[in-house]
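Here the structure is laid out as structure tokens; the discussion comes afterwards.
As you look at this complex, bear in mind that one protein chain is not there, while each of the others sits in place.
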Amino acid sequence: MDHKPFAITLDPGSSLANHTGNWRTMRPVYADHLPPCNQACPAGENIQAWLYHAEEGAYEQAWQQLMQDNPMPAIHGRVCYHPCESACNRGHLDEAVSIHAVERFLGDQAIAQGWRVACAPRTGKHVLVIGAGPGGLSTAYHLARMGHQVTIHEAGAQAGGMMRYGIPKYRLPREIVDAEVARIQSMGVTIKLNSRVDDLEATMAEGRFDGAFLALGAHLARRIEIPGFDAKRVLDAVTFLRDIEGAARPKLGRRVAIYGGGNTAIDVARSVERLGMEPVIIIYRRDVGHAPAFASEITEAEEEGVRFQWLRRIAQGDASTLTVEEMALDEQGKPQATGRFETIEADSVILALGQRADTGFLRRVSGLRVREDGTIEVDETMMTGCPGIFAGGDMVPGEQSVTVATGQGKKAARHIDAYLRGTTYSKPEGHGPATFDHLNTWYYSDADASKQPLLNLVRRRSSFDEIVGGLDADNALLEARRCLSCGNCFNCDNCYAVCPDNAVIKLGSGKRYEFNYDYCKGCGLCAEECPCGAIDMVKEVT
Amino acid sequence: MSTERIKFYQTGTFTAGNRLLDEATRTVQSRVDRTNSLNSGHRACQGCGEALGARYALDAAMRASRNQLIAVNATGCLEVFSSPYPESSWQIPWMHSLFGNAPAVASGVAAALRAKGRDEVTVIAQGGDGATVDIGFGCLSGMFERNDDVLYFCYDNEAYMNTGIQRSGSTPPFARTNTTQAVADHPGNPVGTGKNVPRIAMAHGIPYVATASVADLHDLERKVTTAIGVQGARYLHIHVPCPLGWGSDPAHTMKVARLAVESGLFPLFEAECGTVVRSTPIRRKVPVERYLELQTRFKHLLGPPQDTNAIAAIQAIADANIVTYGLWG
Amino acid sequence: MVTAAELLAVAAFSDGKYAQAFPSFGSERMGAPVMAFCRIDDTTIRTRDAVTCPDVVIVQDATLLHQVDLFAGLTLRGFVLINSTRSLNALHLEEFLSALPVGHVCAFPASDLGLKYLKRPLANAPLLGGFAALTGLIRLASVESAIRQRFPGEIGEANVASVREAYDHVTALTAEQQGILRR
Partner (left out) sequence: MNVQMEGSQAVAEILACCRPEVIAAYPISPQTHIVERLSAKVARGEIGRCQFVNVESEFAALSVLIGASASGARTYTATSSQGLLFMAEAVYNAAGLGLPIVMTIANRAVGAPINIWNDHSDSMALRDAGWIQLFAEHNQEAIDLHIQAFRLAEALSCPVMVCMDGYVLTHASEPVDLPDAAHVDAYLPPYQPVQLLDPNDPVSIGAMVGPDAFAEVKYLAHHQHLRALDLIPELTQAFEQHFHRQSGGLCSPYRMEGADIAVIAMGSVIGTIKDVVDELRRASIPVGCIKIGCYRPFPMLQLRGLLEGVSRVIVVEKDLAVGVGGIVSADVQRTLSGRQIPVHTVIAGLGGRSISTSSLKQMILEARAERLTEPYFLDLNKTVIEQELARRRDIRRAGPVAEHILRTMNVMGTKVS
């Protein structure tokens, strides 16, 4: 067809010569926004990222991604109070993704399969870590990954800290703790048990350490006097929990009252239940709405028969009873005495009024500042007043939880690493949060959360067996796939399909996309129709 | 199991592709090797629904016909923005003759192919609502009545956009156009006017009639593929928003189309030999206001003061569709 | 009527003559009055104007006789053939056509012959037979072949039969007329 009629007959696709890109006033750009789950995670996990791999059934890849931030997924999948799920955008749609369940699944898989994490080449630097709790273990792990040598000094007989001595077995089976600690040791981390450090400088010098991380935790219980009540029958939660961890069975009598409204109080109550005591009573000065314990914990405890005496203060006691005063909350939600009293029968009282770190011995260390409450002051790099000495976990001010400690461990490790290399660490800049309004939820199909199996009540009340079961591979996969991938492209091809100008280039399945700005007119359809809000429209620079 | 699982997929099957779906359940538009029948460099407005609808329909048709396809185009936006000398955006054999004769020209192409024994080639005719429901209607009806082997795509943007937004037989009641202005006692397009060409097509008893929307790609492609598999006259009426004519944000083209479907104003159904055989259920029902409020052509209804009667009348149309076509899943 | 003119032309053609037949084109509905024309010549016919001075007038429907001037422009030595059961007398034409040469005018029941052979009052074929007999401008054989060409098989033969009888009938009538004159 060489003599095609002039002008009226044209060659196919010849309009490629017409670059419509110059119509554009706004330009689309791909961005990875910070998903709410990641933002909320105290351990700084990139949850969306590891779920992305889990969605494909690539569990080890998912686990490796997880291990970038958290060395103990099996533990966190069980004990973390998962603020990520409260933040999850899917909650606005049907139910939040059950992140902790998938995390636990991955953690258990790793233990079962014996998955390992690679370490960087040795740096020759040696770091002292005091305390083998979550904070200490986390720091040690991350430093080891970075190639540093780490030695942990643990005062207790076993590693794990509060994970072992503060959280009952029925929530965290000990073989899980052992497995994840063992994995950290297998990375070259030395743990010296029963070795309490009393003189930091001496220990540092003797071990020729280049830096130290203090994570002693908080093991000193707050105590109060109960007038008229035999002090021998007043125990504290920390001691009680440590005792039952061993073989010892403390003498409590038949009727036990627990004083406090935090998660520890609940842990204690439920443990006591399992020791076969009479109905356990929890006494707390404020009401259920103001109790620091998690609602789920309270409900589970009630299911197991624990009774609650809200708005009560222990005034005094005698041989077999406690006199409690009724309290009332004022506008500020503070409990005020009412002058009305009642008595309840109790053979013993366990105080769950919080703990503090035993940091007295550190007062001698120059530059290191110990606060009134025993916590230690650290700067934004987690370093104490004394150069090279860092601290974290329950012994520094702030929220006290396994996950927070683990997160601080990572943070400290990064700064310790920088300190050892004589550099400074700064967090990379992100693209801003991926809030719910970023999403085009029409594209998401409804899918209810997968439920984890629960142990039946009888066994729960009579044994320390783990209450909550794990997901099987199928559930875990489906649960992972409920993730909306907020703010991060998951290769759904929408942008590629909805561009009226074919100005989106698909780089191959799973390889994401590029814009062809020669033709993109900047209509914004791609951004509008991106389900997860991973495309921003930005002003064209002219 | 896999079909059971799809419900749980991140995005179900509603996105164009998704790496978690197996190839077969992804759309043609998600494929790297799609034809791009209407290629880059065309002069359609930003966010043009018709450009999108045309590429969706033709790419699907190309795949279903193993690239053995000839398309005839009526005069209109699609033709003007795609083929101004010296550049054409078409990657397929394509012809434009006149405003009112696309169906007849296509019948001619089909006749020629039959005469030459090239039955493997599919013939497509396409045009906007003006070319289809108005000026080309005689030829369309003739093509139907003869049951010529032609698949007709009507890209319905509900007015004459090429000439600058004048009222067509497909303009919805109350809509403002430059010939049905929002003035006087009964602003916009008079109620009780206009024609439903899919129903009229069905009345011809042709083997396949369907409606589709750019907002539901999977549904659209399935219907095109079905149509290609059928012999004789076939009609596909595709709803394609026009940002210019509707006064909607170019970025909202999909959203507006989606709301037309989800409100029930644009029912998605299929008919065989004159009888409705399937309809696509509404996923998340919305009141018509959600649809209207995104378009300035309905601004005069939303007020203030709001024309509650008008809105009620439009809602009634949507509700009637939901009943007529059983749009509840 | 149009068919008759055409058959006449075909017959002339097979006689080796040049012929041109054309209808007067009204938006005819069946049964409405129609005219058709035929030119026959020994050389090519080029002219296309209407026939205004016919040499022969065939009247298929005698009821038209007094509505339109059918004989306008008829040449002095022209022929007239009328389809009627009535005689020229009964038709009040004898005097009117007396100017024409004896034996140039004839009325006979062509429709009856049609009825007889074709079961329908079709006068065309008999009239052609009559034409051949009256004018001698075309051969009977040619009329027959023209008819056989147009209507093959039985119908053709039936037509031919009607043509023959008409031919004899008209031959007899004209002979009679001349006879009368001789006396």
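Letters A, B and C mark the chains in the order given here, with residues in each chain numbered from 1 onward.
Here is the rule we use: contacts are C-beta pairs under 8 Å (C-beta built on N, C-alpha and C of every residue); 3 or more make two chains touch, one makes a residue touch a chain.
Small disclaimer: the values here were computed from a predicted structure and weren't measured.
Trainee: With touch defined as in the header, list the contact partners of the absent chain among those displayed.
Mentor: Checking the complete complex, the chain left out touches A, B, C.
Trainee: Identify the residue among B:A111, B:V230 or B:V286 that touches the chain left out of the display.
Mentor: B:A111
Trainee: One chain is left out of this view; which of C:R46, C:R77 or C:K119 touches it in the full complex?
Mentor: C:R46
Trainee: With the missing chain put back, which residues of subunit C would touch it? List them for me.
Mentor: Output for subunit C: 2, 5-6, 9-10, 12-14, 18-28, 32-35, 45-50, 52, 68.
Trainee: Need a quick check: the contact residues on subunit A for the chain that isn't drawn.
Mentor: The missing chain touches subunit A at positions 1, 3-12.
Trainee: In the complete complex, which positions of subunit B touch the hidden chain?
Mentor: On the subunit B side, contact with the omitted chain comes from 67-70, 72-73, 79-80, 83-86, 88, 90-98, 100-101, 104-117, 121, 138-139, 141-142, 145-146.
As a convention for this text, only the chains that are shown with their structure count from here on.
Trainee: Closest chain to the protein's overall Cα mean, using per-chain Cα means, please.
Mentor: B
Trainee: Mind checking the centre-to-centre distance between subunit A and subunit C? Centres are C-alpha means, answer in whole Å.
Mentor: The mean C-alpha positions of subunit A and subunit C differ by 116 Å.
Trainee: Could you give the separation in Å between the centres of subunit A and subunit B, each centre being the mean of its C-alpha atoms?
Mentor: Once rounded, the distance between the two centres reads 50 Å.
Trainee: Multi-chain contacts in subunit B: which residues touch at least two other chains?
Mentor: In subunit B, nothing touches at least two other chains.
Trainee: Show the residues in subunit C shared as contacts by 2 or more other chains, in ascending order.
Mentor: Correct list: empty.
Trainee: Can you check the complex and tell me which residues of subunit B touch subunit A?
Mentor: On the subunit B side, the touching residues are 5-20, 26-27, 29-30, 32, 36, 39-44, 46-49, 51-52, 55, 82-83, 85-92, 217, 249-255, 258, 283-284.
Trainee: So in the complex, which bits of subunit A are touching subunit B?
Mentor: 7-8, 10-20, 23, 55-56, 442-447, 478, 481-485, 490-494, 496-498, 500-503, 506, 508-510, 516, 518-519, 521-525, 527-529, 531, 537
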